[in-house]
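Left out: one protein chain. Kept in place: all the others.
Every chain is named by a letter (A, B and C) in the order it is written, and numbering of its residues begins at 1.
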Amino acid sequence: MNMIQALNSAMDIMLGKDPSVVLMGEDIGYFGGVFRATEGLQRKYGEQRVIDSPIAEGGIIATAIGMGLNGLRPVAEIQFADYIYPGFDQVVSELARIRYRSAGDFFAPVTIRTPCGGGIRGGQTHSQSPEAIFTHVSGIKVVMPSNPYDAKGLLITSIEDDDPVVFFEPKRLYNGPFDGDPNKPAVPWSAHPKGQVDQGYYRVPLGKADIVRAGAEVTIITYGTMVHVALAAAAAMNVDAEIIDLRSLVPLDADTICTSVKKTGRCVVAHEATRFSGFGAELLSIVQEECFWFLEAPIQRVTGWDTPYPHAFEWEYFPGQARVKSALKTVMEPA
Amino acid sequence: MNMIQALNSAMDIMLGKDPSVVLMGEDIGYFGGVFRATEGLQRKYGEQRVIDSPIAEGGIIATAIGMGLNGLRPVAEIQFADYIYPGFDQVVSELARIRYRSAGDFFAPVTIRTPCGGGIRGGQTHSQSPEAIFTHVSGIKVVMPSNPYDAKGLLITSIEDDDPVVFFEPKRLYNGPFDGDPNKPAVPWSAHPKGQVDQGYYRVPLGKADIVRAGAEVTIITYGTMVHVALAAAAAMNVDAEIIDLRSLVPLDADTICTSVKKTGRCVVAHEATRFSGFGAELLSIVQEECFWFLEAPIQRVTGWDTPYPHAFEWEYFPGQARVKSALKTVMEPA
Amino acid sequence: MQMVKKSRLHLPRVPARPGEAPDFGYVQLSPAGAVARPEATARVRDLDTLSVDLVRVLDDKGDAVGPWNPHLDAGELQVGLRHMLLTRLFDDRMQRMQRAGKITFYMRSLGEEAVSVAQGMALRPSDMLFPSYRNQGLHIVRGMALVDLMCQLLSNTKDMCKGRQLPVMYHSRANNIFSISGNLATQFPQAVGWAMAAAIKGEDNLAATWIGEGSSAEADFHHALLFASVYQAPVILNVVNNQWAISTFQGYAGGEQRSFAARGPGYGMAGIRVDGNDFLAVYAVTQWAAERARTGGGPTLIELVTYRSAAHSTSDDPARYRAKDDAEHWPLGDPILRLKQHLIKIGEWSEERHLAMSAELDALVASSWKQAVTFGSLAEGPRLDADLMFEDVFKEMTPNLLRQQALMRKERG
Partner (left out) sequence: MQMVKKSRLHLPRVPARPGEAPDFGYVQLSPAGAVARPEATARVRDLDTLSVDLVRVLDDKGDAVGPWNPHLDAGELQVGLRHMLLTRLFDDRMQRMQRAGKITFYMRSLGEEAVSVAQGMALRPSDMLFPSYRNQGLHIVRGMALVDLMCQLLSNTKDMCKGRQLPVMYHSRANNIFSISGNLATQFPQAVGWAMAAAIKGEDNLAATWIGEGSSAEADFHHALLFASVYQAPVILNVVNNQWAISTFQGYAGGEQRSFAARGPGYGMAGIRVDGNDFLAVYAVTQWAAERARTGGGPTLIELVTYRSAAHSTSDDPARYRAKDDAEHWPLGDPILRLKQHLIKIGEWSEERHLAMSAELDALVASSWKQAVTFGSLAEGPRLDADLMFEDVFKEMTPNLLRQQALMRKERG
């Protein structure tokens, strides 16, 4: 399965398994979504459960909350992560806070799925990676898979979770892994082990990182698209890197991270989002706090620049292999 | 002057000096604002320039942008920083991006003033410090003063700045400096040197931190309310701390920070906001990246907890002197 | 630049500021009994005048007149009177307790009691309510113990919010009343979502929600109307137009050009403007909207025309921004006095019974307070354990929160 099919399968299974699951979003019903993630689901489960919505992200999230309060388990699609901001208040002030302010008496188990990241020539309003912002909001879980297998298992777990989850889908990975080089021919997921996805129900837990490559020389902490870029860069440089795919940012698997850095003594943090106050800063901070005495070199961050994501300079913005390699080189320098 | 008077004076001066300056916000006109920051200004400058608005933060910011595009220089008040989220999309997708996407042909010189922080028993929806979120958005300047003198000078500079500024006002400091101990009698600004504020026009530049206390043993990087808490904690512990008041978070005065840490070799970062992905993470990251080889101990973060700001446990949430002292103690431990 | 001279940005007229004479000439009134009552199943396009007229039942003499008279029996009316009075007496004392420093903050519903009480009574207990902070009457109607409300106000060991919310931000899962948010208006579209879910599940319950006229300026108001209209959700959307939003007159929320009820037809739904201080009219209109929702007729927007007779909150002083004795000139009178007058007129009440009930309820409030403070208070303790602040962020505490909880324990010694 490619990632779209894996996500579709997760929703299909959950709609079949749990009558309280409903989907809502722009163009998701009859049409099956602009990225086809919900294709066929309205036909299969009906218009009452796979619901086309007005173009109002704030309204989608607010009504999803209301549905969640009334016993449903809504999965809302925001067409692009760049368009989640009109619903930001309902996420931050409401979805994240209802359980807390009602001392557990009310909660809304809403999952918000949204495609993020660049690499499809989408320009500044179809390329953003705003995950860091949500990680700063207490009460929201934040997930970002890097492959179809995880995508399906994490989405099932997210839907079943009684806490709200913002589920980011790196859209550049929908059709295949991507190592950061736009000039290479595209590789499909079918050729990738993580493209082998069970047809049935399974879960991948939140809060458990995946060591996608064990290694001894340096730890690369990353998630989403950058997992593949990091793998390629480390391989190209012949560095024995331990590469950690976080899978969920909140809750964060700090144990796996710190165990690894204590072992390797060197660390690179990588994400596609803008650097300043990006999630890399939190990762770097935790590593610095927990592993300071083990560090043999300053932790390096590999990120997008502190600018919007420009249409024509997409690949100059994107933190590709060159940027990862340069960080690896710096971090591997002898003290 | 207290901080409210200083802010009022800044707006008064700018309204007088520049006919393109207008104020807009909820209850700011006839009433003078719930914190009285605009008191008397409508009477003085008229209803066409000090404008009461509907309760719609998104509408306030959007129309302020439109005014800015038409040659005005709007200063919008958001009654509490907790209520800025309904306007988040217009800040992030528009205000921050107009200059960029139009290649400099259009811009909107909007200043958004908003009271932030806890310490007034406001509960979770009148106490938030969301500055980190805005620092992650390229194209927005972010300012937070810690005293009346700076507040006035920074606000004048912000209003005159052709870039958009989100101007956070730590409301616990409106009436006096606050060292973190709610049980001590309140101290007025009149007794504080930074309460001595010129009546006239002056600027305090953005991007220039203030060393509020020079010291040799450890650098404390902070802003807003925590400046005073840090001063008190360091004094109480008799630590020769160099305390840096950032004043503006974007642009950030990394030079002053790094020069200091390279000198002291130890660093504590402090803010009132939630820890996870807070602005402290960015500060810590920069220091780690730039000063790694000078550090004699891991940088410590002093912050609010990763929960909403609970009404009854305000002082357990607030990063008071005890939390600063504990960080100082840790960071001062010999390696 | 000569800007002031030619300026012509329109600013809504504010009828009376401090020092000026109260002026309610702007309030469009209809005589009691004058507005026709269409079938609850009528088409929206045939209802437009309901959104500009004012549905009233009680006339100046205390008679119930016209087609909207809900013909409640005397017992029900007496219960309504009792709930309204209790709400007011509760408010009175809590206001005083705030002034005495016992609680940090309070908000009264003085003059608006009919809104929550009549509407609460017209709905079924299984209907879900999404209130604003000025709907304490809903909790009273649904039988919440005063002690429980007070413990919330005190942030004490029995606080239903575990110390996390400002006073008055109650909730009750058992009574189907949702948690109040400090962020205005957010509950409005949530109620619509709740109602959509009821429809999806094929359940018969409806949702009702309340918003101040000032807060109707927020985006959430629009989302609520839009989604309610598109999906014909079984929801009652109430705009409580008490003329003021802190210091801001209702003209600044759009009330100068047209009624708030008129937004309903604009979005293709029924909109009704009702005398919010007329218990019978409020009851009747709510009943009508509920019937409409339950018979598949979709949402109704109700504008309740009333007056915020007290300050916005204990932090507010209306003398700074409105005419001093405004409330006394409010043309729609006081909801309690009007229902009382009616009950007396029909021979089902008397001054004596009123006094007796008042005394009884006052005693109830007083004894409840006494009991509530035995569970502590924010000012003097005991409070709940501060450890609790790390709970309910998530269903289960994350490792990060467990770590912070331990740090806080250490910090507190």
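Please note the rule applied: a contact is a pair of C-beta atoms (placed from the backbone, for glycine too) under 8 Å apart; a residue touches a chain by one contact, two chains touch by 3 or more.
Everything numeric in this text was worked out from a predicted model, so none of it was measured.
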Contacts of the hidden chain among displayed chains: A, B, C
Identified contact with the non-displayed chain, of B:72, B:112 or B:166: B:72
Omitted-chain contact residue, chosen from C:92, C:256 or C:387: C:256
Listed residues B:13, B:28, B:41 or B:62, member touching the removed chain: B:62
Subunit A, residues in touch with the chain not shown (by the definition above): 19-20, 26-27, 30-31, 34, 46-49, 51-59, 82-83, 85-86, 121-126, 275-276, 305-308, 310-313, 316-317, 322-323, 326
Subunit C, residues in touch with the chain not shown (by the definition above): 1, 3, 5-12, 44-45, 48, 196, 199-203, 217, 219, 221-223, 226, 229-233, 251-254, 256-258, 262-269, 296, 298
Residues of subunit B in contact with the chain not shown: 22, 48-49, 53-54, 56, 58-59, 62-72, 86, 89-90, 93-94, 97-107, 138-139, 141, 161-163, 207, 250-252, 254-255
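The definition used in the following text is that only the chains that are shown with their structure count from here on.
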Distance-maximising chain from subunit B - centres being C-alpha averages: C
Centre distance in Å when subunit A and subunit C are each reduced to the mean of their C-alpha atoms: 41
CA centroid of subunit A to CA centroid of subunit B, Å: 31
Averaged-CA centre spacing for the pair subunit C and subunit B, given as whole angstrom: 35
For subunit C, residues contacting two or more additional chains: 161-162, 164-165, 169, 181, 183, 219-220, 393, 400
Numbers and ranges of subunit A residues touching at least 2 other chains: 86, 89, 93, 97, 100-101, 138-139, 250
